[in-house]
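Only one protein chain is missing from this complex, and each of the others stays in its spot.
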Amino acid sequence: MAALQPLDDAVVADATGAGEGAPAVAATTAAGPAAGARAGRRARRRGFGVAFWLAVAWLVLVLLAAVTAEWLPLADPYLPDVSAKLDGPSAEHPLGADGLGRDQLSRLVHGARVSVTVSLSAVGIGMLVGGVLGTAVGYLRGLFETVVMAVVDVMLAFPSLVLLLAVLAYVGRSLTVISLLIGVLSIPVYTRVARANTLAVAQREFVLAAYTLGATRRRILFREIVPNVALSVLAFGLVAMGVVIVLEGSLAVLGLSVPAPQPTWGDMIATSKTHLDDAPHAALIPSAAMFLTVLSLNFVGDTLRRRLDVKDAGL
Amino acid sequence: MPLLLRRAVALVVTLLVVSFLTFCLTSLLPGDPAVQILGPEAATEENVAAVREELRLDDPLLTRYVHWLGDAVTGDLGRSYRTNQPVGEAIAERLPVTLEIGLLALVIALAVAIPLGTLSAFQAGGLLDRVITSTTFGVLAVPSFMMAILLILVFAETLQWLPATGWTRLTEDPVENLRGALLPALSLAMGELAVYTRLLRSDMITTLQQDSITMARAKGLPTRRILFRHALRPSSFSLMTVVGVQIGTIVGGAVIVETLFAVPGVGRLLVDSISQRDLMMVQGVALVIAASVVVVNFTVDLLYSLLDPRIRHGRAATA
Partner (left out) sequence: MGLRRTRRPRLAARMLWALVAAGLVAAGCGGGGDDDADAAEPTGARTEKSEQGDPVYGGSITVGLEAETNSWLPGEANFANSGITVALAIYDPLMRRDADGVVRPYLAESMEPNDDLTEWTLTLRPGVTFHDGTPLDAQALKTIFDDYLKAPGSNLAADLEDVEEMVIVDDLTVTYRLARPNSAFPDSLTLAAGYPFSPTAAAAAGEDAGAHPVGTGPFVFESWERDSQLVVKKNPNYWQEGLPYLDEIVFRPIPDEDTRVSSLTSGDIDVLQTLRQATVSRVRELDGVDSYEQLGNNTGVNIFNTTAPPLDDIRVRQALALAIDREDVIEVLGGTGLVPPSSQPFGQDDPYFSEAVDEAWQDADPETARELLEEYVNDPNRSDGKAPGEPVSFRYDCPPDPTLNELSQLYQAFWQAIGAEVELRQVEQATHVSEAMAGDYQAKCFRMGVDRDPYPNLKSAFTEGSAANFTRFTHPDVDAALEELAASTDIDERKQLVEEIMLTVNEHYPVTYSGSTLAAVAVREHVKNLDGWTFPDGTPGSGVPGATVMWGHVWTTE
């Protein structure tokens, strides 16, 4: 999947949408432990800065909105009021109304749930399955590696759009199915990232030293390699989360996102793009929310990666 | 060459698996291709039966696959159910369009990302770096369809410099062709250049701390020379890898951008074919996409091993 690729379009459309990010990350983070460490050292700074905390605050806000949407004193996100169609911000609708006259603020808050669920579960699945698999093959190597990587290659070469369209048409669209699918599609990327990092870490001085000191393979894997690889995979995951959120928008354009009337940011933008002429706010507000979230995720991910590398370098 | 042989085997296996899976998946899709071909008014039982018979849709899945495979091996990908156009011809028509837009996007992205990434790394932590970093993060957060709408608004509707939609063949009128390709390529390039800038920046920061660079600086070489002559090449490893993969994925096309700009590319063909149950076309397009991914990946790997023998041991695995 798109990993660092922002080409949400490419992601959905492209054959190997699922492949794009892989080397990107592999490159940054795998080159990371060796090279990035020094970068980290240079970037070392005390404190995280105001921007970082602002980004974190926004993410927390989005998360809170997703969790508590139902209990917040908001208008009904499903109740149309055609007379308020595309109304601008007012006391009644603080962020205006959409094409059916539904309250945008309320839909935005409820829509956060989809973005959070899809991104967390997709990244979670990819990270867990792909991370474990990648570390395992990178460490054990041999036939196991050959087989797993062959499967990964096939997955990457398979046009993901065919899979998405076919599966969604067959099982029907739901938040669960979509999250699962995006998760599965991103496994190959994480596998590659984890494997590349494992290969790199396994040759680092401290690992070689541990061997010489007679540490067991198990001990080396869990004490030396896994923690290092996990950090890289995690940093990648944070950035990928943003990509998944944007991807949901593209799926919505293709009519492949969570079914209506469940509000989603992507659907809010895709549906309102027809009204750009008369009521730009209808598409603009959810776009801004998506924009801020992805920006924050990238920012936090990037900052954390630098910090983690610092720690790395201290080893 | 054992590597070459292994890759060739991998290619064949991948293509077999991909084509078989595509066959299975598309056959599972609800909606009868025969009904699609006839349209609702004409889809009487006899008619549907006749069409299914003609297309051999009632044969068992495996028989149909083997039959298709037999033809495919001889280079015959069949004819589209929907348009009756030979699948190979359809792909040959669309591939250049998609490739041109994809490659143009790549060139634009690189042309912008290389100076930006280098500058950003040179002044890492400085004001310029921060501006570049936040801008690229920002660009990453804009879905490509919004980018496309924005570009049409600015360059086609307001400034009227470029056409909003339309495609002219390169052989017909190279200038018009370029004008038509520019906006779709730009909408794709925006996202790419953000990624490339980030990648180059992080690698470049590393390179700039290496002894050779410190040495060059000590010698008093001009900064520009150091950056672009000495530092750029060792810093572009990640970039090259990603660019390689990007080239592999170009063939898949970019559905939304192609649809918005009404460009006759492979992505649109694939999506339309799936939604219209044009199984023969889906099959052919999937095959070509898979093949191009495998071939490009292989070429990139091969290039690396030729360029830098060290890679055979460690990093080649990443690519």
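Read from first to last, the chains carry the letters A and B; within each, the first residue is number 1.
Heads up, the rule we're going with is that a residue touches a chain if its C-beta (ideal position, glycine included) is under 8 Å from a C-beta of that chain, and two chains touch if they have at least 3 such contacts.
Just so we're clear, the structure is a prediction, and the values are computed from it rather than from any experiment.
> Looking at the full complex, which residue from B:F23, B:W167 or B:F298 touches the chain that isn't shown here?
Spelled out, the listed residue whose C-beta touches the missing chain is B:W167.
> Which one touches the absent chain: A:T117, A:S160 or A:S287?
Touches the omitted chain: A:S287.
> When the complex is taken as a whole, what residues of chain A touch the one chain not shown?
Counting over the whole complex, chain A touches the hidden chain at residues 78-80, 82, 85-89, 95-97, 99-100, 165, 169, 172-173, 254-256, 259-261, 267, 270-285, 287-288, 291.
> Go through chain B and note every residue touching the omitted chain.
Per the touch rule, chain B residues meeting the hidden chain are 29-32, 35-45, 47, 50-51, 54, 79, 82-85, 90, 93-94, 97, 135, 138-139, 141-142, 146-147, 149-150, 152-154, 156-158, 160, 163-167, 169, 259-264, 268-269, 272, 275-277.
What we mean here is this: only the chains that are shown with their structure count from here on.
> Please report how many Å separate the Cα centroid of chain A from that of chain B, as a whole number.
21
> Considering the complex alone, what residue numbers of chain B touch chain A?
Its residues touching chain A are 10, 13-14, 17-18, 21-22, 25-26, 28-31, 124-125, 133-134, 137-146, 149, 188, 190-192, 194-195, 198-199, 202-203, 205-206, 209, 237-239, 241-242, 244-246, 248-257, 267, 270-271, 274-275, 282, 285-286, 289-290, 292-294, 297, 314-315, 317-319.
> Would you tell me which residues of chain A are touching chain B in their complex?
4-10, 12-17, 19-20, 22-24, 26-28, 30-31, 35-36, 38-39, 42-43, 45, 150, 153-154, 156-159, 161-163, 165-167, 169-170, 192, 195-196, 199-200, 203, 242-243, 246, 249-250, 253-254, 266, 269-270, 273, 276, 283, 287, 290-295, 298-299, 302
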